[in-house]
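Note that one protein chain of the assembly has been removed; the remaining protein chains are unaltered in position.
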Amino acid sequence: MRACVINFPGSNCVDETNESLLKAGFSVDIINQNETNLDDYNLIVLPGGFSWGDYVSCGRIAKFSPVISALKEKIKQKNSFILGICNGFQILCEANILLGALLENENQKFILKDVDLSFKGKTFKLPIAHHQGRYFIDDINKLKDYDLIKYKNNPNGSYFDIAGIYDKKNKVMGLMPHPERNYITPFKSESGKIIFDFIKEELR
Amino acid sequence: MKTFIYKIITKLKEEIKNPQGEVVENIVTRLSISQNLKVNTGKFYEIKITDIDKIEADKKIDKISKEILVNPLVETFEIVSVEEV
Partner (left out) sequence: MKLYQKLNISDFLYQKIVEKLKREPNDFETYLFSAMHSEHCGYMHSKKYINDFYKENNYENENSGCIRLKDYCIFFKMESHNHPCAIEPYQGSMTGIGGIVRDILSLGAKPIALSNSLKFGSLDKLKTKYYIDEITRGISDYGNSIGVPTITGETIFDKRFNNLPIVNVLALGIIKEEDIKLSSAKEDNLIILLGSKTGVDGLNGASFASGVLDENSSRQSVQIGDPYTKKRLIDATIEINKLKEITACQDLGASGILSSTSEMAYKGNCAVELYLEKVHTQIESIKPEEIMLSESQERMAFTIENSSCAIKKFDEIAKKYELDYSIIGKTKKGNTYEVYYNNKQLCSLDLAVLCEPYLFDLDKKEIKIPEIYDKKSNLEQFLFMINDDNFSSKEFIYSQFDQEVQGRTSFSQKENSIGILYLKETGSFIGLLNQTTFDINPKKALYNAFMSSFRKFISFGFELRGITNCLNFANPENPLVQSDFRAVVDELKRLSFLYKIPIVSGNVSFYNEIKNEKIPPTATLGCVGVCEDEKRIIKSKIEKNDKIYILENKDELKSRDIIFKLLEEKMVKKVISTGQFGLVGSLLKETLFYDLGFKINYQNYFEPYQKDYILITDKEIENAKLIGEIIDDKIIFDDIIFEKERIKDIYFNKIEKKMK
């Protein structure tokens, strides 16, 4: 199966995301924000980082890039899985591909922490590393077609303890935690595998 | 062509918890300056734009504000002044 990682200017988790996908069995291309042909990819990943410096607001500017227009078309075909991690999740929300928005953490600081998560009956730990990860949605009922990834101990003030959301219908997932950081490094937990296995299952 | 300077404020919608505002509220209360206040925070932009007339410039500033300066789900913007230079 083929995957691509979109390297926006300012993305900085490209290498480890690439390595994780290779380990999960994908062949991987790294593409940039001007790419418009996404036909060949089963999985499209928007990695973590600070696209365009996050200078106006996190993930705001990426929505104007050609690759996001192509991504919106690709989702309509319903033959692929889209994963946004951290800054990638912020981009998906800002581009109206996923519902909700990500606000500054309640303590107004960058938080690096291993957090306990639950998703589809499984519990596991993954690291978070963000300054703007407080998930906001005005009405939880809007997420009735979504699966939710939830924090056990809410670290940042997210509404409804939401760490990530999965739009089942369109197969689009946004995650504040970083599965790629707990998968490829020696002496580290391999809990990120849970997310990559889930994606492979959904693509089957 | 005319050149205008727009001053624009963006802020979080009032119903959304604003931690920066709360910090100010707490310290003001703690210092007994006032017990009764609500603080919101946001950003300030000054945009210098040149266009054929004010109507066109207004349109562009509206587009810039809606699409770049705010996320309409959580933020609002207000043009606080326009001045021709």
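Just so it is clear, A and B label the chains in written order, and each chain counts residues from 1 on its own.
We take it that contacts are C-beta pairs under 8 Å (C-beta built on N, C-alpha and C of every residue); 3 or more make two chains touch, one makes a residue touch a chain.
Keep in mind it's a predicted model, so treat the numbers as computed, not measured.
One chain is not depicted; across the entire complex it touches A. Note that of A:Glu94, A:Asp167 or A:Glu180, the residue touching the chain absent from this view is A:Glu180.
For chain A, the list of residues touching the undisplayed chain reads 9-10, 12-13, 15-16, 19-20, 48-50, 52-55, 109-114, 127, 129, 131, 178, 180-181, 184-188.
The definition used in the following text is that only the chains that are shown with their structure count from here on.
Note: centroid distance chain A to chain B, computed from Cα atoms, is 29 Å.
Per the touch definition, chain B reaches chain A in the complex via residues 12, 16-17, 19-20, 23, 67-69, 71, 73-74. Every residue of chain A that touches chain B in the complex is listed here, in rising order: 56-57, 60-61, 64, 93-94, 100-101, 103-108, 136, 138, 157.
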